[in-house]
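A short write-up of the structure that comes next.
Apart from one protein chain that is not included, each protein chain of the complex appears where it belongs.
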């Protein structure tokens, strides 16, 4: 099960993801990211606070999103990376690739780094 | 997993049960009930508020406890019977056999019906 | 059976909660099955597996128990197959006492099969060459068994 809702924080479009991101659900997230970029939202925050599992398929979708936003002159950041997520981000070296922002102060941090 | 702790409410000994009561765990509950009766506690309340599953083996242990306390001139009552538990109690007719007391006011109801 | 799940477990009670978790997860894949019916199936399968474990224990058998979940469009079928031989005694199946027969509550056992019968929409017990198969069916749009 995966559910995605969205909200705005300044120039950032925030996608709030809930559930597990694996081979079954990652196409939903990919479509959502592509749809947002297509609708003109080149600056995305993917809020993973409601996600308790991400597999390599899900990591691939996040990498793809990062590359897509950047190729449009935008950017993608993550928040809510804890537990199992921080473990796989660390093991794959993705913690160095993604800008992970503090879930408690998303606006502040996001606003401070345009 | 099954965990049992106990407390006193007037003349009643209250067993607070947590976990699932099935073939794997019901021997623990049976031993606990027998031990309490052996230690002189003939009036027992089994608080099932922390239990989310009871199978027929568990129901059998509760019936056994009721009979054992009564054969010693005591009694056994239940509290916290909700969800899956109320379904199996209803289907087996045990809701008519056991006195189920309100978990919110255990002392009051227990004290009122010596 | 290509849309089915099989689970094979040792005939030991500590695996019961795993069986319940698998059945609940399998049943949740059927969009037509409400939470109440999933719960009914979960209880019924737990009872059938308990009986199978008990039958193995009585015989000291170390063989394993198979739980097959078969999801069809309109129903979920679960079969619990054990290898405890001999299985049911002759006649035992003909008169499973109803839950409300007078005096039944004098006994601390004997509630498993009657519970399965009221919880499942269909329940069949088959004697195998070297064991027993209990089949439990719950229909997605089945009559509420309450």
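A, B and C label the chains in the order they appear, each numbered from 1.
The rule we apply is simple: contacts are C-beta pairs under 8 Å (C-beta built on N, C-alpha and C of every residue); 3 or more make two chains touch, one makes a residue touch a chain.
If you're wondering where the values come from, they're calculated on a predicted model, not measured in any experiment.
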Self-check item: Chain not shown, its touching partners among those shown
Solution: A, C
Quiz prompt | Contact partner of the left-out chain, one of A:57, A:72 or A:99 | solution = A:57
Practice problem: Kindly state which of the options A:33, A:88 or A:101 is in contact with the chain not pictured. | Solution: A:88
Quiz prompt | Touching residues on subunit C - with respect to the absent chain | solution = 2-10, 14-15, 17-18, 21-22, 25-26, 29, 62-64
Quiz item: For subunit A, which residues reach the chain that was dropped from this view?
Solution: 20, 22-24, 53, 55-57, 59-61, 63-64, 84, 87-88, 91-94, 97
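One rule holds for everything that comes next: only the chains that are shown with their structure count from here on.
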Quiz prompt | Centroid comparison with subunit A (C-alpha atoms), farthest chain | solution = B
Quiz prompt | Approximate Å spacing (C-alpha centroids) for the pair subunit A, subunit C | solution = 43
Self-check item: Distance between chain centroids, defined by C-alpha means - subunit B, subunit C (Å)
Solution: 26
Practice problem: Scan subunit C for residues touching two or more other chains and write them down. | Solution: none
Exercise. Would you give the residues of subunit A that are in contact with at least 2 other chains, written as numbers and ranges?
Key: none
